[in-house]
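For this depiction, one protein chain was excluded, whereas all remaining protein chains were kept in their positions.
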């Protein structure tokens, strides 16, 4: 059972609890109701504050921040102070990544095996799935839901309160002000669907599907999702059932 | 009279002066000709350097910076070293917010009750009014003027030397290369006027105005601002008098 290695210059508050095998570098600051699992690497100059649960084998690079409040306490009548940031396992948070505490719901949540590049910004109450990639400077405003394997290009910005289906892909500097259907690549400002995320399907081992078919016919597919039993069709139907077009608007 | 609470690991230079009730967290660095008023909260890992005047009840989150120079001394013949950053009261500066020192004028100024979200960037010589909101990653280049209640979406970028009228609203990733008239919502790259900022009028208690009228007729209003006595018309006229169309170009 590996010991925790904590640099003597790090600030560790009295309520912080942790498992084994964690590394905490110089000048890092952990304060509040924080529980760390095992084998996390917290480099130098990392700042955690608030109610935070972190699993195992995550990595936090210099100047990343977790748990800062999203609002001015006292100014917002619906503000909740009891929310929690939940970060599961095997995630990477590069420099200047910022994960805010929730203020409207129980949790800000990040799943497993996500990779957030420098300056990625995850605001309050986001629910982020597994395998999500946020590129440099991508901005996700509050109360969004990102399905598994969402991939946001550099500088993409998502307005608050939208849902991004699994394997949605956002082009660089894309401006998102509507929901995004699963497996769609959207680009531009405001964003439009460019095509389907063929490479995302391949990467996930969905290559037994006829990828050229998705490439050529995506407008027809999206307009009238076929009832056939197929992973992508099912994902589209489930998303449309969960967020009916009658109540939501989608990037088209 | 509350005492100042300064963590022993903080670096406080010999010229720094402060009132009472201030909090300064671990690893924060304040150096230079700095005066703090009362009851400011300076979290961990904050960096202030230069000539700075800060009022009361401001909050600075981890990795925010105030007062760094905007240029390489010696390289710029017009560079002034005697300028000052002035920050008034009740402002919030989240993580990675950067307020530069002036280099062309006396001041970089931030008024009262502003809220700057993570990564907002306020370059040299900006004059920022009261109640201004800069969302995550918004960039304001040097020598701009932002009227009261300007609201910039995530990733919006404003070119240097422009004026933004009061309650102007910038969409996410909007690209601003002209002045913006008061109470206008602008979006896109390059930005265009989308409509008038009805919600901004309501928030400011201007709801005795016929907001639907502004919504429907904004192009006519802007093309020929009526002479009637009305808060929004007055603001538009004053802005156009201050920055005559003959000398400036506006987002239309």
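Letters A and B name the chains as they come in the text, with residue numbers starting at 1 for each one.
Note that a contact is a pair of C-beta atoms (placed from the backbone, for glycine too) under 8 Å apart; a residue touches a chain by one contact, two chains touch by 3 or more.
Predicted, not measured: the structure shown is a model, and the values here were computed from it.
Colleague: Touching the hidden chain in the complete assembly: which of B:110, B:123 or B:180 does that?
Modeller: Going through B:110, B:123 or B:180 one by one, B:123 is the residue touching the chain not shown.
Colleague: Among A:50, A:83, A:136 or A:165, which one touches the chain that has been omitted from the display?
Modeller: That would be A:136, which touches the missing chain.
Colleague: Looking at the full complex, which residue from B:65, B:89, B:151 or B:167 touches the chain that isn't shown here?
Modeller: Answer from the full complex: B:65 touches the omitted chain.
Colleague: Sort through A:55, A:142 or A:171 and give me the one touching the missing partner chain.
Modeller: Answer from the full complex: A:171 touches the omitted chain.
Colleague: Write the list of chain B residues that the hidden chain touches.
Modeller: These residues touch the chain not displayed: 9, 11, 27, 29, 31, 45, 47, 49, 63, 65, 68, 72, 96, 98, 119, 121, 123, 137, 139, 141, 155, 157, 159, 173, 175-177, 189-190.
Colleague: Would you write out the residues of chain A that touch the absent chain, in ascending order?
Modeller: Spelled out for chain A, the touching residues are 9, 25-27, 43-45, 59, 61-63, 92, 94-96, 115, 117-119, 135-137, 153-155, 171-173, 187-189.
We adopt the following convention: only the chains that are shown with their structure count from here on.
Colleague: Between chain A and chain B, what is the gap in Å from one C-alpha centre to the other?
Modeller: Roughly 29 Å separates the two chain centres.
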